[in-house]
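What you see is the complex with one protein chain gone and the rest in place.
Coming up: chain A.
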Amino acid sequence: MGSTQLPPGTEETLAAATAKAAAPGEPVEMVQLLGPDGTLGSDPVFSDYAKRIDPEKLRVFYTDMAKIRRFDQEATALQRQGELALWVPLTGQEAAQIGSGHASQSQDYIFPTYREHGVALVRNVDLAELLKQFRGVSNGGWDPRENNFHLYTLVLAAQTLHAVGYAMGIQRDQKLASADSTDPKAAVIAYFGDGASSEGDVHESMVFAASYNAPVVFFCQNNHWAISVPTEVQTKVPLANRAKGYGFPGIRVDGNDVIAVHAVTEWALEHAREGRGPVLIEAYTYRVGAHTTADDPTKYRESAEEAAWREKDPLDRLEKYLRAEGLADEAFFDQVKADGDELAKYVRSTTHGLEVPDIRDAFASVYAEQHPLIAEELAWFEEYSAGFESDEEAAN
């Protein structure tokens, strides 16, 4: 994927772009390639990256965005029916997640927050496994090393520091590797939201990343609402502008434009892999639904705002483009719909079938090495449980 050489002038153009970044209250420049009307614009740096995306890849983007939206609907329904304890919807953020996820390579390691179902799909995580956490049968659900996609983290922003440390590990691996190693260079993506940007750990992670020039891309999905608190309460300056204070590039990208998101993330990951240090991407997007199924957006925001964002829908605009350019026909869209329904059916049936673990599994994984207190408490539990069994035997 892509050349590892940045196009000439890229750094200068970006430096110029960040230099004229907005002061508080001023509008910030935003990278956009595919407009809400479905027409493709240009950008001095990122059009070259967009050109790498062939029609087949565009169809994959569309398919994945439609799939994950359908999955989101199904999971929301499952929650409403009492099959999931909670659901965290992503509708509206498909382009931000599918675009950035596809820009990563298999050797890159992803630290999600808890809403990156689209990135999980791209990284081949079985979506049934992803539901285990929300079903209450696991605090994780998948093996993070299989697809280099970390477990969800519910404590806001904690994972941004893990991402930087992991990236520092990658730097050390490269130094330990033999000179003839053919391992591809790797980077890390840390996802977080506009609400999490207020957490101290985001600040510390950016300080560490800058200090050690760590190969990490901070990917902030600014979906405008931290549950009921708007972005204006989190920050007085555009979030992308904060990067300048740490000394690395910050880019605001139209988070509903999958082509621009992909281009910008690909640039940022190459930047990181090549040892040029961290990048902050602010994907300017919108959470169309609730923060989770536990809240009610009608209590804290105007429906007009939601309607205005629906006009910028990431799927609609790519569909318009694909149709206008003759890159996808009716049969393609029918197939996408059918695939989505198939996925929904799979998710519904597997959710019902998710196995409830034995609490003994929890005893087994508190510590990596033998621990006498665990052994003692497990022995007590076994004896206690056996007491019920012998009662039953006696009753029989």
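Here is the rule we go by: contacts are C-beta pairs under 8 Å (C-beta built on N, C-alpha and C of every residue); 3 or more make two chains touch, one makes a residue touch a chain; residues count from 1.
As a working rule, contacts and distances are computed from a predicted model.
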Between "Peptide ABC transporter substrate-binding protein", "2-oxoisovalerate dehydrogenase subunit beta", "Heme-copper oxidase subunit III" or "Sulfate adenylyltransferase subunit 2", choose the name on the UniProt record of the chain that's been left out. "2-oxoisovalerate dehydrogenase subunit beta"
Of the listed residues A:P36, A:G165, A:P230 or A:G247, which contacts the missing chain in the full complex? A:G165
Among A:A177, A:A294, A:A338 or A:A364, which residue is in contact with the omitted chain in the full complex? A:A364
Please pick, from A:N124, A:S181, A:S211 or A:T298, the residue that touches the omitted chain in the full complex. A:S211
Mind pulling the chain A residues that touch the left-out chain? 109, 138-140, 143-145, 150-151, 153, 155, 158, 160-170, 172-173, 175-176, 200-201, 204-205, 207-208, 211, 361-362, 364-369, 371-373
